[in-house]
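All protein chains of the complex are present and in place, except for one that has been dropped.
Take a look at subunit A:
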Amino acid sequence: MTDPATLGGGNSTEENDVEFPILCETCLGDNPYVRMTKEKLGKECKICARAFTIFRWLPGRGMRYKKTEICPTCAKLKNVCQTCILDLEHGLPVQVRDTALSIQDEVPREDSNRRDYLAKMANRLEVMGDPLDFSGKSQPAGRDMLKQMTRKEPYYKRNRAHICSFFVKGQCTRGNECPYRHEMPEGDPELAKQNIVDRYHGNNDPVAKRMLERARKSDKLKTPEDKSITSLFVMGMDKTVTQADLRDHFCAHGELKSVVVVPKGNCAFINFKTRAGAEAAAKAALGGCMVKSKPLRLAWGKPKPKGPDSELRRQASESSGARMPPGSLGSDTFAYPSQDPTAQGAIGK
């Protein structure tokens, strides 16, 4: 009996029943009780055009039904959500994450090459588990930048129904029962021209470009409020740049108290004797300076510049203190009456 799963050119990895799709929290919605339909080989992946299992669910009241758009193989290769094609960890576009972490796009664009590559990777993922690292452990600077850009709260507005194009033209005859939104499209029309394949591969994505530009501008070393900070944090270093090089470069702006190099993190700390000196150095190196033909990124150091180790330790203790057990706050507010543990039986109106 010909197995339908193998008919599409040996796509036998989809045969292994996928229980749950790879999704981000915003796509799933605010309701913890979600009903999903599963359809094996329901549609073809928008990227690789292979048939895969689609999952379809309602991400909350008043939202449109969402479904998985790309196959799990494509999603795993880029560590993105199967529906929104945004990074699973940060919720950022692929282009933003890849530029921050300097990841190259290895998926070939041309059809036959792509199919072969994806088939090979699908097998490899199955056998070896996840070989690709997207956490950016090797790039702390990039990781910081990403952390800054991540949304703190899930953005459920993304799950709303699409705008009624007939309404925009003034021709919607469905009126009140129209399931699409009767609002005018808001936001920059430039950002509206998005293409799923471009967004996936991480090139020519207008949203990503906008985000990166904004990050670069805000990066231009705004002076911190704490007037006692006199240290600059240098990123993007490597073995060729020595302490002496940094000293030479920065002593021109002011007297240096110390220069500490952290080879493991490819970074360094420049501690100035005076605040004015630090500010002068920051202004001079707006956006990046070149030391020994190595482009460096500067940032203000965190308070109490004792040394790299103590800094990191302080940072770690600060962040862990602020973290509270999940679910302890806000457990009194319920989005759905079914979430109320004290409710007994059906709730009438």
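Just so we're on the same page, contacts are C-beta pairs under 8 Å (C-beta built on N, C-alpha and C of every residue); 3 or more make two chains touch, one makes a residue touch a chain; residues count from 1.
As a working rule, contacts and distances are computed from a predicted model.
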{"item": "Hidden chain of the complex, named as in its UniProt record, picked from \"Metaxin-2\", \"Rab5-interacting protein\", \"Component of the SF3b subcomplex of the U2 snRNP\" or \"cAMP-dependent protein kinase\"", "value": "\"Component of the SF3b subcomplex of the U2 snRNP\""}
{"item": "Sole contact to the chain not displayed, among A:Arg35, A:Lys157, A:Lys193 or A:Lys217", "value": "A:Arg35"}
{"item": "Chain not shown: contacting residue from A:Pro32, A:Gly62 or A:Pro263", "value": "A:Gly62"}
{"item": "Residues of subunit A in contact with the chain not shown", "value": "35, 37, 56, 61-62, 173, 176-177, 349"}
